[in-house]
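Just one protein chain is left out here, and the rest sit where they should.
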Amino acid sequence: MISFENDYSEGAHEEILRRLAEVNKEGITGYGNDSYCESAKEKIRQACKCPEADIYFLVGGTQTNQTVIDSVLQSYEGVIPAETGHVASHEAGAIEASGHKVLTLPQLEGKIQPKDVADYLNQFYSDGNHEHMVFPGMVYISHPTEYGTLYTRGELAELSDICQQYHIPLYLDGARLGYGLAVEDTDVTMEDIAEYCDIFYIGGTKVGAFCGEAVVFTKENAPRHFVTLIKQHGALLAKGWFLGVQFDTLFTDDLYMKISKNAITTAARLKEILKEKGYDFYIDSPTNQIFVEMEDEKLKELEKNVRVSFWEKTDEKHTVVRFATSWATDMRKVEKLGESL
Amino acid sequence: MISFENDYSEGAHEEILRRLAEVNKEGITGYGNDSYCESAKEKIRQACKCPEADIYFLVGGTQTNQTVIDSVLQSYEGVIPAETGHVASHEAGAIEASGHKVLTLPQLEGKIQPKDVADYLNQFYSDGNHEHMVFPGMVYISHPTEYGTLYTRGELAELSDICQQYHIPLYLDGARLGYGLAVEDTDVTMEDIAEYCDIFYIGGTKVGAFCGEAVVFTKENAPRHFVTLIKQHGALLAKGWFLGVQFDTLFTDDLYMKISKNAITTAARLKEILKEKGYDFYIDSPTNQIFVEMEDEKLKELEKNVRVSFWEKTDEKHTVVRFATSWATDMRKVEKLGESL
Amino acid sequence: MISFENDYSEGAHEEILRRLAEVNKEGITGYGNDSYCESAKEKIRQACKCPEADIYFLVGGTQTNQTVIDSVLQSYEGVIPAETGHVASHEAGAIEASGHKVLTLPQLEGKIQPKDVADYLNQFYSDGNHEHMVFPGMVYISHPTEYGTLYTRGELAELSDICQQYHIPLYLDGARLGYGLAVEDTDVTMEDIAEYCDIFYIGGTKVGAFCGEAVVFTKENAPRHFVTLIKQHGALLAKGWFLGVQFDTLFTDDLYMKISKNAITTAARLKEILKEKGYDFYIDSPTNQIFVEMEDEKLKELEKNVRVSFWEKTDEKHTVVRFATSWATDMRKVEKLGESL
Partner (left out) sequence: MISFENDYSEGAHEEILRRLAEVNKEGITGYGNDSYCESAKEKIRQACKCPEADIYFLVGGTQTNQTVIDSVLQSYEGVIPAETGHVASHEAGAIEASGHKVLTLPQLEGKIQPKDVADYLNQFYSDGNHEHMVFPGMVYISHPTEYGTLYTRGELAELSDICQQYHIPLYLDGARLGYGLAVEDTDVTMEDIAEYCDIFYIGGTKVGAFCGEAVVFTKENAPRHFVTLIKQHGALLAKGWFLGVQFDTLFTDDLYMKISKNAITTAARLKEILKEKGYDFYIDSPTNQIFVEMEDEKLKELEKNVRVSFWEKTDEKHTVVRFATSWATDMRKVEKLGESL
């Protein structure tokens, strides 16, 4: 069985394994107050060219979204994502469980359109009844999106402008950030993200780490007593250094970007193969997630040899599935798939 | 500097490191639906002699308490701990943030007294106004307690009886469970815990793992859709197998108990030394946490060479500090402390 | 100025005023444990032909929705309304503030379609990822809807069937229930509502009372300790009898239905007049709310003499406004409007 099921089925980059073994018995102070976390933060600040960034390490994506969104929003505020955004659809109501409405906008290839955001905000404040409604308190985007697509630099700038105009933060979920930045055609850099977004997180779980996400507040805008808020959300790791060491490794010698490129290279070859074999792409994704629409019969055949993710039914006879590559995908596995198709 | 600061400053047992490296590139399915988790669960069931136990792996202690307590309680119910219980004092309000009152009882050496629990429950239902009050919905104990002390088998049986009488579960926080079970004098076994408690968790973070706690529902009493509830609390690890492998290792060849013993042996020697040197124990703890009351001046002196945890002030000139050993404590470090005192 | 602004701008029916004055100094026990509440409940049970119904009196609509929905749902569940449902749009996030997602479906004339509900539920359970999603735990309808429209008996039966199939309750928000039942053409009776709905509430605030909503659990399905839950939601009135007396009055000699009819009769005449004057109805509402779409210029003119509610903009030059009648609307006011147009 050849698996392209997801991008979180391997462990950690071997350099992380090596360093964890190295510091394993050192005896390091708890809760992230250690030199490895400090070093990792400093390297991330440099990678973002954002020397004043305030950085925190959390364990997973849903946890990070819940903790950040709940901590940043006022209790009368909700968050605006695309209807396909992770916070809207696949977090089991984690945002609502912490008291906030998710105010979804339509998606286009997994993205929200700046114009839709502007219209929504404008209309909200025009509505005479808006005191009886949830205030829009944050715009949430994922980059890459849940459909593997990317915002352009222009779109980020536009979204940032709109958010500034309404005095609400722009928050970017970068669970797969490396895979977005490693695409050749993108005009978006880490630095751009730090400039346009008020808050973003750099995904570790899907890009080389056992687990871990680095939340970056770029505008001296971390919530007061954020450590207490992290603790309150059950998200403060006793061995914070376990995350610090991993991010310190990922941001040493550009490792994060180097290993991200592997996902893109293998995905590109995979797309080539799928195209040759006559598969139909459901969406044109430049990153490590490839969405293919197939007849159910053909899918059954495929699943004899290949593990992919079910995505959605498009009609009674067709299904969208996802092939995912990652930092750990071996090109030989891709070629092997080609042979087996 | 010799550190006895806490029991979570080292990483993972080397056998865990070895196995993580071994499976690192295997490509394992996500969210705990993997064979390592299954194997770990089976081994835990055997260790508890509780074949029908339902087991889940979470990342940290506060997260586990919050997720379990919120999922098990009805919304009109609160949880009863000792006033020194972790959920009452050091979780930044995680229980209240999920909507539940913490109904504290007085502590005696860190423990709640069965009689106090019985009186509380009896009085609650005698109060004509109890419909305007939070219903007691669960009894929470930590074993070892936050003061390193242990319940006896008789006390557990008594608490269990009271809980059954009022149809509420007994929940045991076993963040340091191994250290409790490894004490020679205790009459409490893992099997007893599974028998008397409706829910308990086996701490990994403080006993040999990078992170991870194994929640055990012993009476076919896991909440419906508990995976969804874990997800909603931001507590579902994408790479669930990362926890599974660690617990599978800890419960292979009795490793969990073997390494727990080291904490007790080193603590025993440490107590001997402290006693010889004339230190006063604040509480008589049989486990890996040793509480010493000192004059502030003497403490200042000590802290030049030794790192301990501040616990509390007893008066203006005296302070209680904690020395902690762990699975990873080297006896030579203890002896070195003896020399330096 | 002639006002058709809303249906809650008058106080209480004079018979209620009379009875409140009558019992004012009686000295009645608190929190709804009084004979007026008991009597009102009994009369409502008779009106519903539902002798086993469990009934509670709350103060307002949003409060009732929040308390009922939060108390009935499990924490992993959300509620399914139309996107125009009150709980989805105009309760300032009260449902989310109590931890639950609002799972909106498209609306057709303010109603959800049984087929859409069935499809949603079917698709949810077909989705392999549904453990990471909010479970649908209740269907919410308003009757009349926020657009004044009504479900048919057939639609209620169908919705009820679907809910039963998925073991989730059907909840009907009857803030304006009287106005729905008083329509001549409707085939839905109070008895039907008690039969098809698991929970519904009978609106008092908009139908003759100063305030008050009567929640009816029709299937012996009131949540355990519901009084405690009401208290916890800040919704338990000390002088519960103040609500009891009002509902007792409204359900004596069919007063509730009689005064509801006045809203329908005056609305019918109002519609006639508006039609004669060439106004365009935005939606065909048989109840006491009339939605008219107008050019903004014409609206400005109208607003010199008449107070209506802004509803929504349909384009840059057109607006939908609402005319509302009520139990207290004097027909002479309607005729006066006719003259002034």
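As written, the chain order gives the labels A, B and C, with residue 1 at the start of each chain.
The definition used in the following text is that a contact is a pair of C-beta atoms (placed from the backbone, for glycine too) under 8 Å apart; a residue touches a chain by one contact, two chains touch by 3 or more.
The model shown is predicted, which means the values in this text are computed figures rather than measured ones.
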item: Residue touching the undisplayed chain, where the options are C:Thr104, C:Thr145, C:Thr205 or C:Thr218; value: C:Thr205
item: Identified contact with the non-displayed chain, of A:Thr152, A:Thr189, A:Thr228 or A:Thr252; value: A:Thr228
item: Touch criterion as defined above, residue of B:Arg18, B:His132, B:Lys275 or B:Lys300 at the omitted chain; value: B:His132
item: Positions on chain A where the hidden chain makes contact; value: 70-71, 74-76, 99, 131-133, 135, 224-225, 227-229, 231-232, 236
item: Chain B, residues in touch with the chain not shown (by the definition above); value: 75-76, 78, 89-93, 96-97, 99-102, 126, 128-129, 131-134, 310, 313
item: Absent-chain interface as seen on chain C, which is shown; value: 3, 5-6, 8-12, 14, 17, 20-21, 23-30, 59-67, 91-94, 97-98, 205-206, 210-211, 228-229, 231-239, 242, 328
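The working rule: only the chains that are shown with their structure count from here on.
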item: Chain whose average C-alpha position is farthest from chain C's own; value: B
item: Interface sides of chain A and chain B: same vs different residues, half threshold; value: same
item: Cα-superposition angle relating the copies chain C and chain B, to nearest 5°; value: 180
item: Euclidean distance of C-alpha centroids - chain A vs chain C, Å; value: 42
item: Distance from chain C to chain B - Cα centre to Cα centre, in angstrom; value: 50
item: Separation of mean Cα positions, chain B and chain A [Å, integer]; value: 33
item: Where chain A touches two or more other chains, by residue; value: 91-93, 97
